[in-house]
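Here's the structure we're looking at; comments come further down.
A single protein chain has been removed from this complex, and every other one stays in its place.
Lettered A and B in written order, each chain numbered from 1.
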Amino acid sequence: MIRLEARPRPSWWAALASPVIALVLTLLTGCLLLLAFGKDPIKGLYYLFIDPITVWWSLEEVLVKATPLALIAAGLSVCFRANVWNIGAEGQFIVGAIAGSALPVVLPEVQGPHVLPLMLLCGTLGGALFALIPALLRVRFGANEILVSLMLVYVAELFLDWLVRGPWRNPAGFNFPETRQFHEWATMPIVGDSRLNIGIFIAIACCAVLAFVLSRTYFGFGVRLSGTAPRAARFAGISRNRTILLVMALSGGLAGLAGIMEVAGPIGQLRIQISPGYGFTAIIVAFLARLNPVGAIAAAFVLSVTYIGGEAAQIAIGISDKITRVFQGALLFFVLGSDVLIRYRITWTRRTPVIQTPEPAAVERTST
Amino acid sequence: MSTDIVLAIALTVMTASTPLLLAAIGELVVERSGVLNLGVEGMMIVGAAAGFAGAQLTGSAYGGVAFAAVAGAGLSLVFAVFVLLLATNQYATGLATTLLGIGIAGLVGQGYVGQPGIKLEQVPIPLLSDLPVIGPLLFQHDVLFYLSLALVVCVSFVLFRTRLGLTIRAVGDNHDSAHAIGYNVVAIRFATIAFGGICAGLAGGYLSLVYTPQWVEGMSAGRGWIAVALVVFAAWRPLRCLAGAYLFGTVLILQFHAQAAGVPIPSQFLSALPYLATMIVLVIVSANRLSRHSAAPACLGQAFVPSK
Partner (left out) sequence: MVLKRSSVAVFTRRAWCGGALALAALMPLSAGAHAQALDKVKACFVYVGPVGDFGWSYQHDEGRKAVEAALGDKVETAFLESVKEGADAERAIERFARSGCNIIFTTSFGYMDPTNKVAAKYPKVKFEHATGYKRLHPNVSTYDSRFYEGRYVLGQIAALVSKTGVAGYIASFPIPEVVQGINSFILGAQSINPDFKLKVVWVNTWFDPGKEADAAKSLIDQGVDLLTQHTDSTAPMQVAAERGLKAFGQASNMIKFGPKTQLTSIIDDWAPYYVERVKAVLAGTWKQQATWNGMDSGHVVMAPFTNMPDDVKKKAEATTAAIKSKTFHPFTGPITKQDGTVWLKAGEVATDKDLSSMNFYVKGVDDTLPK
């Protein structure tokens, strides 16, 4: 029987070793998986992990994909730390994209340097307001935010669908479901001659600011306390309801910002489908990053590498994208599993002791 | 509308609701024991693929049902090992399970694309099935349909009327105390997760053996997520879970009837109705209970690590 023993404090060596262990286990599993399907494992792993970062072009693509993931995940990290479960970032991403696109789509004649900042602002606000729906329902009526935020994803998707097929359809687009292309004032400035835009700097800045706020400010302290010890937080005068509203608005706002940066960036117009599930993938990213906003950048990068690598492997040696999915699933399992070492010591016992008085201090109700 | 149409609509609603109910009732038990399993979608799609493959391999739809249950249970045990033995975060592990499940299902089903499946036969219950209206409505179905209703009754009984149910709820409400008084929290949760996995697998099997007897990638189309939502909607009560699944199914089917009857509302709004209806009912239900305790198991989503 495996037993976990809480360490008095997180182990620094385990913190360093855990990613290595996860990587080794993932590589081993990958080898077996590829062998089982008759593929050369070394080649396969090369394409999945190394190839994407060997060429500047594909490295840029990794960053393009990582930008929205990091941004959303950073916001979700704060939310999850507060023990508030916003599962609907995908919907907030979409509504942010819609709110931000209103200006270039409805009023394309408005041009000038103020357009893009306005769009980003609208997108952020749109996402934040949309996230406030589940937050308010939770605070006012006690409605579970997991369910409401998840249901709102479908509502947002269908609303976007209606808008793009109906009122916002490109008048010169032969009735196909997309809006007009955004004009140049309404698109994100590009870095170099790639698809990489300044959004990546915005994302990094947001992650850094959030990390600072979370660890060094009273607000951040309140969020963490409210999440881990709600009673203590109440005694400290921190309102649980206010915390819920704030973190939901914050995570929704960042998802909305990611949404508008995606449509004003690599996509360049509003369409029926604007996200390959960024809002859901970001939940995984947030946990890979151990709910640390700066870690979200690294985690988003790693996950993006496997996505881009999966494509490369599919083309180069015909590894089907299902194998890549299994592979990503395994990677996540191993990363989550090895992180256990940081907080716990694993011991083997023959039998679990039966009667124990729990020591409250040792019972960690954490999210790792 | 004539009774014939109403009956026909009711039967369609039942088919649409049954997989949701199967998956939701399993998830309900899992959550009652304090574990949030976001891997339902993955277990469901694996169940669908395995169910189809099983029916083809054994030549019998019942073989398919067995395969679906085993596959769902298998994937749920992977989830269980991580969240219970290694105390990983349940949200993230559940999502990883779904990712893994979608991949595995695609690989399992690869050879079965474009093949017609074997449909699970209807088993009319003698005598009862001859009753007017009630007969065709309730007693002329396949075994999985009967099972879904039986599960609601059984789970309801076990959870609230037996010692086992008390134990499960105790584990979900306070795993430390439950551990302290000698319950084996991990073992109980292993069992509930496996039960949830079997149910999700059967729900998937229902898709590929009854609903639309075929295998295609992505055929669960988000129904696992709806099932998770229904449990919350049902405030962790089996009978409400039944009501929720059928409410969702009803709105889903009625929107098609509204369209076929020519109601001039954009179809996107009609498509959004089931989700909005679920939300609104949830808010009403929650508002009424505000004065009392929240119905959620107190330890839902928290990792359990026994001290010492």
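Points worth noting:
The criterion applied here is as follows: contacts are C-beta pairs under 8 Å (C-beta built on N, C-alpha and C of every residue); 3 or more make two chains touch, one makes a residue touch a chain.
All values reported here derive from a predicted model rather than from experimental measurement.
If you put the hidden chain back, the residue from A:Val115, A:Ile274, A:Leu288 or A:Val335 that touches it is A:Ile274. Of the options B:Ala8, B:Leu137 or B:Ala191, the residue whose C-beta touches the omitted chain is B:Ala8.
In the complete complex, the hidden chain is touched by one of A:Ile190, A:Val209, A:Ala236 or A:Ile346, namely A:Ile190. Where subunit B meets the chain that is not shown, the touching residues are 5, 8-9, 12, 15-16, 19, 106, 109-110, 113-116, 119, 207, 211-214, 216-219, 221, 223, 252-253, 256-257, 259-262, 264, 266-268, 271. Think of the hidden chain as still there; on subunit A it touches residues 57-58, 61, 64-65, 158, 161, 165-166, 172, 174-178, 181-184, 187, 189-193, 195, 262, 265-269, 271-276, 308, 311-312, 314-316, 318, 320-321.
Please note the rule applied: only the chains that are shown with their structure count from here on.
For the pair subunit A and subunit B, the distance between mean C-alpha positions equals 27 Å.
Considering their complex, residues 78, 82, 85-89, 91-93, 95-97, 99-104, 106-107, 110, 176-177, 179-182, 184, 186, 225, 228-229, 232-233, 266, 268-269, 271-272, 275-276, 278-279, 282-283, 286-287, 289-290, 294, 296, 301-303, 305-308 of subunit B touch subunit A.
Taken in their complex, subunit A has these residues touching subunit B: 2-6, 80, 85, 137, 141-144, 146-148, 150-152, 154-155, 158-159, 161-162, 165-166, 280, 283-284, 286-288, 320-330, 332-333, 336-337, 339-340, 344, 352-360, 362-368.
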